[in-house]
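Removed from the display is one protein chain of the complex; every other protein chain stays in position.
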Amino acid sequence: MDFQTPETTLANVPTVLRADGSADPATDPGLDAQLLRELMRAMVRTRIVDERLVLLQRQGRIGFHIGSLGEEATILGSIAALRPQDWIFPCYREFSALLWRGLPLGTYLDNMFGNEDDPVRGRQMPDHWTARALRIGSVSSPIGTQITQAVGFAMAARHKAEDVVTMAFFGDGATSSNDFHTGLNFAGVYRAPTVFLCRNNGWAISVPTAKQTASTSFADKGVAYGVRGVQCDGNDVLAVWRTVRDAVSRAAAGEGPQLVECITYRLSGHSTSDDPKVYRADDEVTAWRRADPIARLRRHLELKGLWTEDEEKAWAASCEAELKAAIEGAEKKAPPALSSMFDDVFAERPWHLEEQCAALLAGPRAPRGH
Amino acid sequence: MDFQTPETTLANVPTVLRADGSADPATDPGLDAQLLRELMRAMVRTRIVDERLVLLQRQGRIGFHIGSLGEEATILGSIAALRPQDWIFPCYREFSALLWRGLPLGTYLDNMFGNEDDPVRGRQMPDHWTARALRIGSVSSPIGTQITQAVGFAMAARHKAEDVVTMAFFGDGATSSNDFHTGLNFAGVYRAPTVFLCRNNGWAISVPTAKQTASTSFADKGVAYGVRGVQCDGNDVLAVWRTVRDAVSRAAAGEGPQLVECITYRLSGHSTSDDPKVYRADDEVTAWRRADPIARLRRHLELKGLWTEDEEKAWAASCEAELKAAIEGAEKKAPPALSSMFDDVFAERPWHLEEQCAALLAGPRAPRGH
Amino acid sequence: MPQMNMVQALNDALRVEMRRNRDVVVLGEDVGKLGGVFRVTQGLQDEFGESRCFDTPLAEGGILGVAIGMALYGLRPVPEIQFSDFIFPAYDQIVSELAKYRYRSGGEYTCPLVVRTPVGGGIRGGHYHSQSPESQFIHVAGLKVVCPSNPYDAKGLLLSSIRDDDPVLFFEPKRVYRAARADVPEGDYTIPLGEAKVVREGQHVTVVAWGAMLYEALAAAEQAATQGIECDVIDLRTLWPLDIDCIVASVERTGRIVVVHEAPKSCGFGSEIVALVNEKAFLHLEAPPVRVTGWDTPFPYTLENEYLPLAHRILPALVETARY
Partner (left out) sequence: MPQMNMVQALNDALRVEMRRNRDVVVLGEDVGKLGGVFRVTQGLQDEFGESRCFDTPLAEGGILGVAIGMALYGLRPVPEIQFSDFIFPAYDQIVSELAKYRYRSGGEYTCPLVVRTPVGGGIRGGHYHSQSPESQFIHVAGLKVVCPSNPYDAKGLLLSSIRDDDPVLFFEPKRVYRAARADVPEGDYTIPLGEAKVVREGQHVTVVAWGAMLYEALAAAEQAATQGIECDVIDLRTLWPLDIDCIVASVERTGRIVVVHEAPKSCGFGSEIVALVNEKAFLHLEAPPVRVTGWDTPFPYTLENEYLPLAHRILPALVETARY
């Protein structure tokens, strides 16, 4: 088996957090204590939620989860580096963006259960949420499609003279998609203020990056589009924040689109449907566990006196409690109303949907849990 | 209007033929006299055919033509640099490839008239031909689709341990297509022996290269795929031959796919349907006329004593005569048989096509020239 | 009232709406300086600037993806696909994204945009400049589909489409583009989506057509009349949502229906119309519903007039159906 260790993969990539937990003074973005602690709390909470959702799926209480285990620094560092007015076009692993921007955990759980209070009305699989009020897009499954949309959205904002940057999240596999190509090309031509955030987590389900492309890096793909591309250590939340903040500033300043490759690793299976043992070596996973982004920030904060074991325990306990309540709340809610199935296909229901809705309501109900 | 002169566009691009007609000894590929003269003859013939077809279209005798005026060196230099066993996946401007590889002119004209002897049975527009026996693919209109196919074909040949290189032709505009992205990416991953031949003729209908992409060159796009990319002066047939031959050799030797950007210029409208005066400056066209690929080779051959005005006149006259005969032959042939419309949808006609064919034959005939 | 052909009427509609609403933007291959290969967007870049009418790289998926992004923001993009044959690189964005955005986001996001694209044969375009892919979009829940047959409707329907809050596929029959001029009012007027129009009345056979084939249906109806067969000819105008009431009302009178379209027969829109008429007017049917359509082959070049369901093929169907 080929091997992608953090050491080889990250050899030439800028890092802030050093092995001893200190920050390289040459690159330290100098975040204030509050932000550092918020990042730590968010990462811990994210992992707790992730692990619990996997469990819920195993218990058959939710249908599916696709998480961010190991990628917390990449996601949260990027989100935190955005300005409040900036918009996020997510892939499917970024539920922590919802929480960072203030979505009540219960609402996220409503989506995981697809219940009547799910903002997307139980229409999509778990982890396919939408949060317009938080300036976050709508998750869909087809890989890459959000990339071109983020470009158009940024162009539209500029058309309205709004100071907005859009950030499109996607994985290493998505760089092979049509929309990656077209999105970066259009953005290059129109100098759209978009940050393309590539979460290079080493794998696209069972396909390793070496089989995804022969380019030397994902950041290098920017060359094809006249788009500045940079790499950073995606397990180093300070490096992520620094790199992304710089990219956002440049995009906002009219320097054109920016491609950021965060090198990280998917510690879990692709989703709850996956069994990664079939295709990758345990040793690879073990090696990356040593580069755990949470552990790295923890070491740094402890060194700075900003974090203690007790504090983490207390925080984790409160997260667990909140989560438990959210799960209980979401689980007992009813499914969406039958007739809601025919809403939102169009702004108004045409005759054929009225007829179909009436037919459904008049007919017998489906067996439960068929 | 933006301006793309040969001088600025070709400033840093390797050239063989110098202004005085001599070849740069450092780069001269040293083609033998016979090949040089064959190239000259082919280029002259191509232009004669091109110009006559435009006329035929103006007269309403054929429906359409899409030609290669100004791009003869790019196309013929590339084709000539292939080995006999190599396969060509054409775009739509490469009819000279057919003739170079020996297709009777009359057969090409049969396609232009879509008559009963047209190898594609009058099913496609003019210039959408097929020539499997010559190891040339099938022209279709959708931009870029041949690119991934050329990669698969090359992989298949390698699977059968055949020493084959495939060459995919496409324009600058096609680099924005999905298939360019995917074709180069797959080729990079599998190290397919494919040469990607980008005819950068400055325009995609009315869209200039500067609006097609923000990359510094089309050759640079190879970086995104780990594919070696090179540029050459596409109006210098010796530079084209040299660059392409090198690329073919490398691909055949297992060095992986090669991207070649030939910088040339579309002297005519996009096709007979186009009016380029609406979108580009006459001065730009005039500037490129001075870089005419035929004039450049002529100067070289004359300097070498391999070509004279009289010879060209005699050759042109014989081409004209051949062409006249071919046109007359093709024009008077009947259209394809009615029932041929239902052949080749499948290997064998299913019942519904049998029924439809019978209905057509039993019914009234369409008015002519509706 | 000015006389316009369909190209001019469409151009006029775009101008009217772009003047009214700064959020309307036009994008596509060659729509800028060239004004589109059929010149529907001619002069828009001059009047409204490059930010509101701009050329794109050669990538239909990008045109749609970017237009969707703009619509999500709140603009009203009107992307052009140069030929509907070239819409397929954008098919994923259209069926997976555009059609589903409102639904999948619980109504939080909407994509009001109009994809304009020339459709159909009759210009010697062969395989790739002649197709009529409407049924491939009607099948996908969430899309409206429009196809005008004349300059007046073209302008009024395009204005309605741009103002509609749902995504619209706006198919422009290219054979009609410059075929005839008609009175087209200046300024603003709309024709509501979802309403068909009976363009000829008769009691014997209902004929449903749209776009360029409407004229063939009318020509056949005229010839049928000389044999004593009077046809109700319906111009659908909006294909989806379908004006089923108009069709059913007619079939209830005639008991007979012939549907005409250029697209291949199998799984074409004609099959849906026939199936719906079965559902809604079965007991009124006095003859089997007939489809006169393109054959189930790729669109040919030389024999295109033998492929298209022109009047000479519609007439026998009318006669047979009437006499059944």
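For clarity, chains are labelled A, B and C in written order, and residue numbers in each chain start from 1.
Assume contacts are C-beta pairs under 8 Å (C-beta built on N, C-alpha and C of every residue); 3 or more make two chains touch, one makes a residue touch a chain.
Quick caveat: nothing in here was measured; it's all calculated off a predicted structure.
Here the missing chain is touched by one residue of A:Lys211, A:Arg289 or A:Lys313, and it is A:Lys211.
Contact with the chain that does not appear here is found for just one residue of C:Val95, C:Val115 or C:Cys147, C:Val95. Across the entire complex, the residue among A:Gly70, A:Pro90, A:Gly114 or A:Gly137 in touch with the chain not shown is A:Gly114.
Contact with the undisplayed chain is limited, among A:Gly77, A:Gly256 or A:Pro336, to A:Pro336.
As for the chain not pictured, it touches subunit B at residues 118-121, 123-124, 128, 130-133, 137-138, 140, 142, 145, 147-157, 159-160, 166, 178-179, 181-183, 185-186, 189, 343-347, 350-352. Touching residues on subunit C toward the chain that is not drawn are 85, 88-89, 91-92, 95-96, 99-100, 103-104, 127-128, 135-136, 138-142, 240, 263-264, 266-272, 274-275, 278-279, 282, 285, 287-291, 295-298.
Residues of subunit A in contact with the chain left out of this view: 63-64, 114-115, 118, 122-125, 128, 140-143, 173-174, 176-178, 204-207, 211-213, 273-274, 278-279, 335-336, 338, 341-342, 345, 352-353, 356, 360, 363-368, 370.
The criterion applied here is as follows: only the chains that are shown with their structure count from here on.
Taking each chain's centre as the mean of its CA atoms, A is the chain most distant from subunit C. One inter-chain figure worth recording: subunit A and subunit C are separated by 40 Å, centre to centre, where each centre is the mean of the chain's CA atoms. Subunit B has its Cα centroid 45 Å from the Cα centroid of subunit A. Counting partner chains per residue, subunit A has residues 178, 181-182, 185, 189 touching two or more of them. Residue positions of subunit C with contacts to 2 or more other chains are 56-57, 59, 61-62, 89.
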